[in-house]
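One structure coming up, written as structure tokens, with questions to follow.
Heads up, this is only part of the complex; the chains shown haven't been moved.
Order of writing sets the labels: A, B and C. Residues in every chain begin at 1.
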Amino acid sequence: MSGAVVRTIARTPPAELAPLAERGVATVHEAIGRTGLMHAYMRPIYRGASIAGNAVTVTVPPGDNTMIHVAVELMQEGDVLVVVPTSPCEDGYFGDLLGGSLKARGVQGLIIEAGVRDVRTLKEMSFPVWSKAIFAQGTVKETLGDVNVPVVCAGQRVEPGDAIVADDDGVLVVPRARVAEALAASAARIEKETKNRARFAAGEVGLDVYGMREKLAAKGLKYYEDARAFAEGRSS
Amino acid sequence: MSGAVVRTIARTPPAELAPLAERGVATVHEAIGRTGLMHAYMRPIYRGASIAGNAVTVTVPPGDNTMIHVAVELMQEGDVLVVVPTSPCEDGYFGDLLGGSLKARGVQGLIIEAGVRDVRTLKEMSFPVWSKAIFAQGTVKETLGDVNVPVVCAGQRVEPGDAIVADDDGVLVVPRARVAEALAASAARIEKETKNRARFAAGEVGLDVYGMREKLAAKGLKYYEDARAFAEGRSS
Amino acid sequence: MSGAVVRTIARTPPAELAPLAERGVATVHEAIGRTGLMHAYMRPIYRGASIAGNAVTVTVPPGDNTMIHVAVELMQEGDVLVVVPTSPCEDGYFGDLLGGSLKARGVQGLIIEAGVRDVRTLKEMSFPVWSKAIFAQGTVKETLGDVNVPVVCAGQRVEPGDAIVADDDGVLVVPRARVAEALAASAARIEKETKNRARFAAGEVGLDVYGMREKLAAKGLKYYEDARAFAEGRSS
């Protein structure tokens, strides 16, 4: 199947996705039922960036970034590039030249289950990347992969046009068909969390905020005054 | 033993622990005979924090943070929360709501042999965390663990009320009974290091500062003028 | 062979190496034919430093930093210390006292396939370190190793006097005999990249900048208008 490039994909208007970036990965992930989170080894090359955009997917052979170049001209304002090697590889497929090229097109960032290089310059130009490694080892341009086919990246299925949300907590995939649900549910969740935050700030604890006390007693939670009481089995 | 909560533990007055935070993990660790250091995979979610406090310990089932909520109301000014899963887990047991709740109680920070999330907000509110992972995957509230029982965290035994010292170099456990010794010995060590620092600054080298030359000669250290002399076995 | 110290090594004048630091690891690595790059697990203890210097090599037994002290007085302005344990070890062989001592001698930085500590102070004094770990566990001074013998560090052979280039992308070894070539080739590469950067900035894509289109068509790259066309095998 190598060598296939799909030009046009269905996208969500970038402006609609913006609130997901603001609400963040942890909140949106909870909101859509705890699905779609990439593995914890995907880390930002610098802290503080927060993005949401439409996935353009690329598969690359180990040590060969040909297809990233093929993908560039198909990318649009608000896209996020998702790159997956066909076998595990930590080479630096992407550097500041490609970063500048994508930045100029309004691309939001890069998610790559491999390595990246020129990280200092990428930070200076504010082009965020979430990667598995930072590695200066470059790549060749000899063999083909695919653009805009479904991929698995860091444990999650990504379809071209799915929404990608990424920040300091990690990287999340929201299927395009569930974007509206994610927007609504994360808004509701933010509202609930805001109320809870106020109660916590006022000194309340989670046991009361979440109404856990009775349930815990039913499950057999036992309190002991101190270590001696515990050793002697005198709960109170 | 699951489901036991010990309310009261013996603590060291927080003010007494403060010098340990200032002197730092590396120094205090040397001072108490190189014991109690957690594994190197325990890393701060942001750099620059330095804390010392009394351990409140919590065990949690994989993917379930019920017991952290149970522990909150038992925590006091100057405490450090130590959380250990009963089997290895990288889920994000702790986020900004719990961070705000503990911050409000004067808790110094969190040590967790698992994952944490909302790390950007935790940094903004200056609530430091040392963890094994950063992961947005949340947890449920279904099953019990324990509060204030002895635990093993990242390779070290922690008793409730032990002192925890943590900074950019890692996390250290000082048994409560050895806090006085740690204070005295680390003060002595700081004094010695200060003198040595002055000598190093003046251009002296460790071989003289630590009086190593004779001992090394006795062990058979040999100098060669250059690679050729070395190849020909002509030491000098 | 333990216990050998070679006093004098051939060096490149530090001023000649300076451009390599400025051009960076990724560029110089490409320029010398993609050889000499250390493994990706060698990471800077803080971001933003960029160095190039002459390697002084040290082998150390696990948990023993004697030989680092032996090496100090042999180091000169513009050197880089390269430390390798004789078996894998993550102990903190090096801290702020040694950092200050080397800083005072004009040493550029430390490359260590092991642990380092006092990282906050090392950052404050601007002494950069690339290491495998950050770990407060100190070392003893009991057993011998070697100074200025050839070593393998993080997968790369290092001869005393080889040039070390290090920045946020990693650590590179340039054999002393190839320094002139590295300088010339990296200058050429920078020039070419500068031209390409201008073309990318003007909106051109890599497919044109690198003249890839024809070659890719010959390899069988096929474009499909959309997912439906792709499923039906209608390339366009």
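Convention: a residue touches a chain if its C-beta (ideal position, glycine included) is under 8 Å from a C-beta of that chain, and two chains touch if they have at least 3 such contacts.
Because the structure is predicted, anything quoted here is derived from the model rather than measured.
Asks: Let me spell it out: one sequence, repeated, and 3 copies placed. What is the copy number of the whole complex?
Replies: The complete complex, not just the displayed part, contains 6 copies.
Here is the rule we go by: only the chains that are shown with their structure count from here on.
Asks: If you average the Cα atoms of chain A and of chain C to get two centres, how far apart are those centres in Å?
Replies: 29
Asks: Please output the residue numbers of chain B that touch at least 2 other chains, ranges allowed.
Replies: Residues: none.
Asks: How about chain C: which of its residues touch chain A in the complex?
Replies: Against chain A, the touching part of chain C is residues 24-26, 29-30, 34, 37, 40, 43, 47-48, 50, 167-170, 172, 193, 196-197, 200-201, 203, 205-207, 210, 212, 216, 219-227, 229-230.
Asks: Across the complex, what residues on chain A touch chain C?
Replies: The contact residues of chain A facing chain C are 3-9, 46, 66, 68-70, 72-73, 90, 92, 95, 97-98, 100-101, 104, 115, 117-120, 133-138, 141, 143-144, 148-149, 160.
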